[in-house]
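Every protein chain of the complex appears in place save one, which is left out.
Letters A and B mark the chains as written, and numbering starts fresh at 1 in each.
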Amino acid sequence: MPDANLQVPIGPQHPALKEPTSFMLTLSGEKIMKAGIRLGYNHRGIEKACEARTYIQDLYLVERICGICSHSHATAFAMAVEECAQLEVPRRANYIRSLVGELERVHSHLLWLGVAGHEVGFDTLLMYTWRDREVVMDLLAMLTGNRVNYGINTIGGVRRDVSSEQKLKILEGVKVLEERTKYYITVATEEVTLAKRLSGVGALSHDDAVRLGAVGPTARASSVPRDCRKDDPYAAYAEVPVNVITDNHNDVYGRTLVRCGELMECYRLIRQLIENLPEGPIAVKAPRKVPAAEAFVRYEAPRGEDAHYVKSNGTEKPERVKVRAPTLANVQAVAHMLKDGYLADLPIVVAAIDPCFSCTDRLIEVAGSARDGVMTWGQLREYGIEWHRKRGVDFSALNRNFRAGENR
Amino acid sequence: MEHTLAGVLFHILIFPGLLFLATMALFAEYVDRKVCARLQNRVGPPWFQPWADFIKLMAKENLVPELVDRPMFAIAPLVALTSVVTALMYIPIWKSSALYAFKGDAIVVLYLLSIPTVAFFLGGWYSRSLFSMIGAARAITQLFAYEVPLVLSILAPALLADTWSLSELTKYYAAHPLHMLFNVIGLAVGLLALLGKLERVPFDAPEAETEIVAGTLTEYSGKLLAIFRMAISVEMIVGGSLLAAVYLPFGLNLGPEVGFGLYLVKVFAIVCLISLLRSVFARLRIDQMVTFCWRYVAPVAFLQLLIDLAAKGLMKGPVGP
Partner (left out) sequence: MTKAGKMLQEVLRSVGRKPATVRYPHVKVTMPADFRGKLAFDPAKCIGCKLCMRDCPAAAIEIVKVGDKKFEAHIDIAKCIACGQCVDSCPKDTLRLTGDFELAQLSRGKLRIVIQPAPGPEPEPKKPEK
């Protein structure tokens, strides 16, 4: 057996992680004694970039923070700007926004089921759920014009309308998906190897979930009934109420059940939204210059509570945009869940919070630095190279095999 | 022919040795991947994919990390491959006696089949990489779990046939085909133990892709990786042949062509069964796997042993010493 306390780095590159994060584990045999988490590998400077673009351009930029929760970010941003500009979004637009939001939730949860299956070695579940995910992606392509990054929002409403044939197609698609989801629920609850891998793993008690600030299905599986659609209704959710699905297993199995329950709830909501779709315009005209104001908006993304803050200053461009993604709230809980667990459980525990580190990596604070000021891109590059050189990294060895001209 | 130098070389290198086994192994890998794909509603790779993978790997650069213990790193795959190829020499394929049969060769075959696992352990351990060391440790832990059921599953029919030689065993069962029915439970036990030996889902922990990158194979590349992967595929063929010889020895006295054809059918049926099991289960954690083997599989293997002892007693009874 390896030495008593082994330091194993999981990440930033690791087959278990879909996006780069660094977990520094202290292992004793197969048991994890301590887990340290470092974020920041996916930081792209989106919040700063938002300040240099107009509101309408920012809508598309914010949408691309994440591929799976793209509609969540875009809608939250649009709602924040509409609040700053004091626009009243028409009812039909709100319903269409909620419809696309629920379809996105279906897409995200089906994807999660597949990923969870893959992390425990159950590739068949991955293939089947992702095959069924194509149904919802085709529906979204028909509704919005693209399979991901839907671009259906605009400041003041939505850009596209839903026709009656599209409504019929959505209802057909939802019927197929509902049947398949019922089958996956039976597989998740009855398959013995899955139950062994998912039960008793990643335990998070109710009090810990509240203390660590968990959101979304992670919290709801520990009996914490937090759901922004119920606590703080936005879009059409005031008129079409949501049943909050909770579970008391407090572990990964509970999270699986919560997500499967939410899938069934989504199908019910989609049907209700389509049946009660009100007539009317789909957008109001939005001013280019938004008066000075601040707005804070919460949206229930598939992963949990997504918070957007927008500060406007009377010009075409926002003064400050801040995004707090749900994974940032859940990642503290992960460190707690990994302690006293097995190394073999790390992939499924991390996957159970449905991590989206692209959403999460926003601002990085350099603690204890005496440096102040602004660096240009070139200066930042020089600084990085010098920093590594001081620590003994020899750059000449790295580019040895590149022939001239091949290195772009 | 069998005991001249040219004969021996022919048997080791061509048939049923290296060339035959390599072809069968690559074809079996194709069957496994294709069956798995069809069960998952996908298309799967074309027939030449395993050959293409093998040739590509042989042509790639062999990257050996600095900290590695070079001799052990290079020898481990070769040891794994040669031991499984040697094991096939003692397993009856197209007729009731194997090529180099002798008394007690069942024990030798079991021993030779456990060498690849030790080779995985050594290769992973001397790779000195964290992930490969964890994979190596898991491979040896798994050996402790499935080895007893595997040995018992070969022991029980051997006990009934009153011999330690695989060739005598097949002759006995070819002569008394109905006695195979006593061993049905043993076939299930043998199959599960074989899954453990081959490190396939659900007993996949030493090679868990999402947890420890690739386990033992993490630091291997190029020719050594090609040889290791070939050893794994050949192990599947040899394990399947062993199970076929011990549990399905019918048709072996119908002449070499028919016997060989039936042998191919049996081995590929076992490969398809392994693919099916791979598709319907998730991966068990290493501690769950050990508990499962000791709590359920080993007692059933003992049960099979008792059944065979009782059957032997009953059959000898009326005749009596």
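Heads up, the rule we're going with is that contacts are C-beta pairs under 8 Å (C-beta built on N, C-alpha and C of every residue); 3 or more make two chains touch, one makes a residue touch a chain.
These figures come from a predicted structure and were not determined experimentally.
A.B. asks: For the unseen chain, which displayed partners does it touch in the full complex?
C.D. replies: Hidden chain contacts in the full assembly come out as A, B.
A.B. asks: If I consider the whole complex, including the chain that's not displayed, which of A:24, A:39, A:171 or A:195 touches that chain?
C.D. replies: A:195
A.B. asks: Which residue among A:16, A:125 or A:170 touches the omitted chain?
C.D. replies: Considering all chains, including the one not shown, the answer is A:125.
A.B. asks: From the listed residues A:187, A:201, A:219 or A:297, report the one that touches the chain absent from this view.
C.D. replies: A:187
A.B. asks: By the contact criterion defined above, which parts of chain A meet the unshown chain? Give residue numbers in ascending order.
C.D. replies: 53-54, 56-61, 64, 124-125, 128, 131, 134, 138, 141-142, 145-146, 149, 151, 154, 159-160, 183, 186-187, 189-193, 195
A.B. asks: If the missing chain were put back, which residues of chain B would it touch?
C.D. replies: 37-44, 276-277, 279-281
Operating definition for what follows: only the chains that are shown with their structure count from here on.
A.B. asks: Approximately how many whole Å separate the CA-defined centres of chain A and chain B?
C.D. replies: Once rounded, the distance between the two centres reads 44 Å.
A.B. asks: Where on chain B does chain A make contact in their complex?
C.D. replies: Spelled out, the residues of chain B in touch with chain A are 39-42, 130-131, 133-134, 137, 201-202, 204-205, 208-213, 279-288.
A.B. asks: In the complex of these two chains, what residues of chain A are touching chain B?
C.D. replies: 1-2, 6, 8-9, 14-16, 30, 117-125, 127-128, 131, 191, 193-194, 196-197, 342-347
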